[in-house]
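Below, a portion of the complex is reproduced, with chain positions unchanged.
A and B are the chain letters, set down in written order, and residue numbers restart from 1 in every chain.
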Amino acid sequence: MLEQSKLSNALKQLADIEDDMEKIDEQVELFRLKSTIPIFKKRNMLLQDIPGFWKIVLSEHSDFADFIQVSDFKYVDCIDKIEINWPIVSEHKSTEKHKVGDFDIVFHFKELKEDDDMFPEQTVTKKFRIEYDTSKLKKLPKDQDEDSLKEFGFLTSEKVDIEWPTNYSKINPDKIKDKTSAEGKKNYRAGMKSFFGWFRWTGLKPGKEFPHGDDLATLFSEDIYPHALKYYTTAHRDLDDESDEEDEKEGYHGYEDEDDETLSRKKPKYE
Amino acid sequence: FSIAEYLQSYFPQLDGTHFEVFHLQSPSSEVESLYYNVGDLNDNATQDTVVKAEHFIAVSCNKKIFFAIDILIYLLIKVANSNPSKSGNVCSEEVIVELERHLFISKADTNGYCDIKLSTKNITRGILNFLLDIDVQHYLKNVIRLRKNNYAGYDKNNFITKNTSTKQALQILAQRLDNRKDLCPETASKVSPPFTTNYVLANGIQNKIMTKISLFTRPEPQYLFSESSKNRNKHILSGDQLLHWWLSIIDSLLDNFETSGSFSGDNTIKAKVKIPGEDDSMIYKRYICKLKHRDIWEVGTIYGDKNDLSHMVIPLFPDDPKTRFIRSNIEEGRDGLKLKAFWNELQGRQEFNLGIVVGVIGVSGLWKKKLSEDTLTDYSIYIPPTKKKFKNLKRYVIGEEYDTAEGALDSYSNLSEYYRKLSLNPISIIGTYKYSAEKVYDGSSIVNPVVINNLNSLVVHRKKR
């Protein structure tokens, strides 16, 4: 009996320890952001002197390509500035109470002028916020458990205005008059799947909007943005295509980096 | 003539329906060896060169990709020095080069999104014939060398490789601007292509080429088009049907091998099939008997003699169960395993013992034809500049999900958009092959010479930093 209450007591206190750990994770993340942001600022200043920096980074990045259609790259290539802000550490006081996982991505697009295609210069900010209230979801995302969404949160955003290239007028959801015709439906979906469709992504209507929009956001915040220099230099390797380890091993191992193949392109799941 | 003319007889003639073929190929690259080299054996083989290239071919109809096939080509260029005392110091007069070609059918699949009924068997046959007709010189013009052979003496301080840190790389780029005024890649220290490939390019291959075809058949719901088994129009073959399907294709290829004439033992045509764990006479009766070239076919494999050491005679292909078994044997120190025991034990492995018919097919012999790029104006193969780009491009097909037709549409639109950007066109084909009315739809789904579960393979992957 005594043993049991001792055990039960220990288990209760261990539960508190989990809370402590979570708080520490948050503090560590905050510490990281606070230390890193000045460096990113300095870096972004320097990047202004590197022509085509983001174009090189984004075309080098194969995971990014999984989210983006080939035809979108023409406009992705217009991105000449990316900045990410984490409101929890920004100097500007805001009324909103921010969490460590909240961030804003700012894109600057250069103008594109072609005979048959026009795309204006613009700056677009897409804000991502962690949400825990699952009642805001129109439906539960596939393969997701409501309880873990409640516990760990999920990324959401608001639709943000962006000017589409004239070439995309046909698939621009705002310009499709009849969304119920077969043609209208098809074009609407094509638009939602394009890179511009991502700017409309809210995270609340799974299956109806840009597929895996949260993953693309996280790819920017956790990989592309922090490791941009790495991707830039990778693109400049002299041994552009040295047989990599996998290949050299092939004789002995007989397997390739097939795990690449199991990753699927981030595709829409319209239902 | 054109590649479209070459292939049209394998595509069905159906009210002018036209097909588009996207033929991608990885850049050729040198690989270490086709066999498991243990210890000192390496030294005897140092002058041999193995060049590998991967073909990935996707076929569409009505703007939907519906069929794809993945095939690996290995060229073994062997150097035989007529004056052994001078080995290691080779000059071309003293060298006899032997060339052997291995074609490994890795994966083929359909997804059921072709609007018309057709025989993918014929298309597969056409593609295989074409690949076998390609002049091997095609693969040798540009070869990416093994790292140990490439840039062997490069100056680490001026050269950006995968081992260069980001910081160093940035410094090197800055230095380049200061000295040379550009960021262009370093080219000065590139070493020349392997002697052997140059030799072949210069002298050509006079004889018909020793050619080996390998594949492994095992039915799976999907190989290249993930989620496509959810498409009710996809017809999935059983192991038995699949083996018949492939045997009939491979059998038809035998038409183009030298089957008679005076040549030495090793060049004699061989066509073998084996179902590990299955009785020989049953295999003969059930699978070989009905084939056109049944006189050539035998139960067995094309790899060595029963007393040979298995790892010395069985080529290693990516994603292949034989290969996995060899690897795990070697890792466990069982490098003395004879071929006969190898096959006996192989059948106990997971890929083979689930009561599914799995077949090992092999052909070896002299291929009769050869199409040089002169006779065919243009192979119409797109070879991306790097292997990475090849893989990324392939991903537009194999990375899609095919539970709905949208996957087939999107993979088509991404590939064709990519081609458009490069000002390339897919091969456009209007078929000329006429079906007899009832012989349609013999296999919407196919093949997978690959196995899918390597639980037993005990491969050690190291975690990357």
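Throughout what follows, a residue touches a chain if its C-beta (ideal position, glycine included) is under 8 Å from a C-beta of that chain, and two chains touch if they have at least 3 such contacts.
Bear in mind that the values here come from a model prediction, so they are computed numbers and not experimental data.
J.: Only one copy of each chain type is drawn here, so tell me how many of each the full complex in this file actually has.
T.: A x2, B x1
We take it that only the chains that are shown with their structure count from here on.
J.: Measuring centre to centre with CA averages, how many angstrom lie between chain A and chain B?
T.: 36
J.: Please output the residues of chain A touching chain B within their complex, sorted ascending.
T.: 62, 65-66, 69-71, 189, 193, 229-230, 233-234, 236-244, 247-256, 258, 260-261, 263-265, 267-268, 270
J.: Quick one: which bits of chain B touch chain A in the complex? Just the residue numbers, please.
T.: 27, 29-37, 50, 52, 144-148, 150-151, 154, 159-162, 164, 166, 169-170, 173, 183, 185-187, 226, 316-320, 323-324, 326-327, 330, 385-388, 391-392, 395-396, 398-401, 406-407, 410, 413-415, 417-418, 421, 459
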